[in-house]
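All protein chains of the complex are present and in place, except for one that has been dropped.
For reference, chains read A, B and C in written order, and residue numbers begin at 1 within each chain.
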Amino acid sequence: MIYTRQIRVEFNHCDPAGIVFYPRYFEMTNSVAENFFRDVVQLPYEEMMARGGGVPTARLEVTFHAPSRLGDLLDWRMQVLRLGGSSLDLSIEAQGADRKRVSVALTLVNVNAKGRPQPWSDEVRQRITTFIEAE
Amino acid sequence: MIYTRQIRVEFNHCDPAGIVFYPRYFEMTNSVAENFFRDVVQLPYEEMMARGGGVPTARLEVTFHAPSRLGDLLDWRMQVLRLGGSSLDLSIEAQGADRKRVSVALTLVNVNAKGRPQPWSDEVRQRITTFIEAE
Amino acid sequence: MIYTRQIRVEFNHCDPAGIVFYPRYFEMTNSVAENFFRDVVQLPYEEMMARGGGVPTARLEVTFHAPSRLGDLLDWRMQVLRLGGSSLDLSIEAQGADRKRVSVALTLVNVNAKGRPQPWSDEVRQRITTFIEAE
Partner (left out) sequence: MIYTRQIRVEFNHCDPAGIVFYPRYFEMTNSVAENFFRDVVQLPYEEMMARGGGVPTARLEVTFHAPSRLGDLLDWRMQVLRLGGSSLDLSIEAQGADRKRVSVALTLVNVNAKGRPQPWSDEVRQRITTFIEAE
């Protein structure tokens, strides 16, 4: 199953060359993952925070294929590559009107209030598994 | 040779968990590279832009070792891994008071006004080579 | 007439106190104005930029009524206070579920490629006037 979000490239994302400044892509990847947790996992980040936990990013691999310009509509597509005991490997890509713009592989880790990895709850594990297996 | 910059973790870098929000690390890596071009290569970004060129980032590999907190002083260390015909492979790391926080390997590409790769000028190539070889 | 946009408060907007960091509100006010120009005035910012012009902000007055928290839905409402020869006075406010969060009065100026104020085109003036007068 693929989780999708559409994000318009706005003025605040762009650099003096008129293209997306790469740190802003990571605001977008974070937004995609955050909305996946809200919509699909039904565990909004504010609930995680209220318990003192979170899902910080431990690793990123990124390829920038082509620049994105002010006004472009980006179709973000997210897939789960692997659900670990307390981690989640994701592939998040942005497709422009013509071609792929950026591909990101990242690993999130589920941490407790002390910042230590903790197992996903059964409920979270079940929802992510259902998502992975859905056509 | 190693190029260094010290950056204090400020309020604007931090997320609701009180740690650096990872897109902000890339504002810092971009700042380190930008200042290297200003100080060492003597090619400030505004001069590149005035000619219509730039050095966009083509690839990133990132490992987050430990979180950085509000008020932390980060010692950023940058090394040139490889000077290509029109590319530059860099290692940029942030060291906190205790341990390493984040390691980034990235590739910059020298592009012209059409966004196409172009060879480094002899002057730029010479300055980067001198930097690499300096003790 | 009122132009509206709904923006969810996401992780990237929030500070270590878990509330919207005030510079992020201005990314939102800029987004509201930018989408008004795209949707209503039919003059997307990328078209302005292509001609070398723009609508920089000349003045801001802001009152922060109450903090906004991660996950909050903000209803942004924009009204035109005054259409000048080359300026535009706007009121942009964010309403949360309970109460108003922030009120912004701002002045945009229509500038040419040299950064000098220039009159609005007849077409732009007509579209903004139609918006103002619509019920």
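In this section, contacts are C-beta pairs under 8 Å (C-beta built on N, C-alpha and C of every residue); 3 or more make two chains touch, one makes a residue touch a chain.
All values derive from a computational prediction rather than experimental measurement.
Peer 1: Which of the chains on display does the removed chain touch in the whole complex?
Peer 2: By the stated touch criterion, the chain not on view contacts A, B, C.
Peer 1: Could you tell which one of A:7, A:70 or A:109 touches the chain left off the display?
Peer 2: Residue touching the chain left out of view: A:70.
Peer 1: Which one, B:27, B:61 or B:89, makes contact with the chain that was left out?
Peer 2: B:27
Peer 1: In the complete assembly, which of C:24, C:38, C:77 or C:100 touches the absent chain?
Peer 2: Considering all chains, including the one not shown, the answer is C:24.
Peer 1: Given the full complex, what residues of subunit B touch the hidden partner chain?
Peer 2: Output for subunit B: 10-12, 18, 27, 30-31, 34, 38, 44-46, 49, 69-71.
Peer 1: List the residues of subunit A that touch the chain left out of this view.
Peer 2: On the subunit A side, contact with the omitted chain comes from 11-12, 14-18, 21, 23, 70.
Peer 1: Suppose we count only contacts with the excluded chain; which residues of subunit C make the list?
Peer 2: Against the left-out chain, subunit C lists 16-17, 19, 21-24, 26-27, 30, 45, 49, 54, 56-64, 67, 115.
As a working rule, only the chains that are shown with their structure count from here on.
Peer 1: Quick one: subunit A and subunit C, Cα centre-to-centre, how many Å?
Peer 2: 28
Peer 1: Roughly how many whole angstrom separate the Cα centroids of subunit B and subunit C?
Peer 2: So the centroids are 33 Å from each other.
Peer 1: If you average the Cα atoms of subunit A and of subunit B to get two centres, how far apart are those centres in Å?
Peer 2: Here the centre of subunit B sits 24 Å away from the centre of subunit A.
Peer 1: Give me the residue numbers in subunit A that touch at least two other chains, ranges are fine.
Peer 2: Subunit A, residues with two or more chain partners: 27, 30, 45, 49.
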